[in-house]
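Report on the following structure.
Here the complex is missing one protein chain, while the rest keep their positions.
== subunit A ==
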Amino acid sequence: MSLDPKDRKWLEEMFDTYYDKVYAFLYARTGNTALAEDLASQTFVKIAESYRTYRREKGAVSTWVFTIALNEMRSHFRRLKGKETAALDEPLELPDSVDIESDFVRGETKKELLSLLSRLDERQRSAVTLKYYGELSNREIGKVLAISESNVSTILNRAIIKLKNLMEQCDEIAVFAYKSQEESK
């Protein structure tokens, strides 16, 4: 028996709503396009296999989807542990473009951001990426990470302060490097 048209429509709408967000979240966590695509695809395969057991009263779809995505990512890194280095250390792929200079700048900013994110602890990184790339509310993040909403707020505030401090340090180093270069001319 094939899918009920109502179920199919619901599934398609869910995919269209969440795929981009899940992908963005996974990319921000892994820094690798191909890996983010694989993990996003695996996430939705898991959803397809278990959507009949989903119950609205247990939580919103968004928290269910991102819990699966987070688990898929963690399982992937558990399998890789000891075999490969963290995905964030892998070189980033820059898209082909005529405007090489601006793409280079954009690529550098991406690298810088991913590097900054990798310096947060696991819970801070999850909270920040779920908030800004998964577009979840603090309440939804709390459900995914199994912590209270107020705890999410605290974690996010601390993560943002830490990221700002790291950014400032990067800027100071860049200014110092620039001055040194100028002086040596």
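Throughout what follows, a contact is a pair of C-beta atoms (placed from the backbone, for glycine too) under 8 Å apart; a residue touches a chain by one contact, two chains touch by 3 or more; residues count from 1.
As a convention for this text, contacts and distances are computed from a predicted model.
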item: Among "Phage tail collar domain-containing protein", "HTTM-like domain-containing protein", "Tryptophan synthase beta chain" or "ABC-2 family transporter protein", UniProt-listed name of the chain not shown; value: "Phage tail collar domain-containing protein"
item: Residue ranges of subunit A at the interface with the undisplayed chain; value: 1-4, 6-8, 10-15, 17, 19-20, 23-24, 27-28, 33, 36-37, 40-41, 44-45, 47-52, 56-57, 60-62, 106, 109-110, 113-114, 132-133, 135-140, 149, 153, 157, 160, 163-164, 167
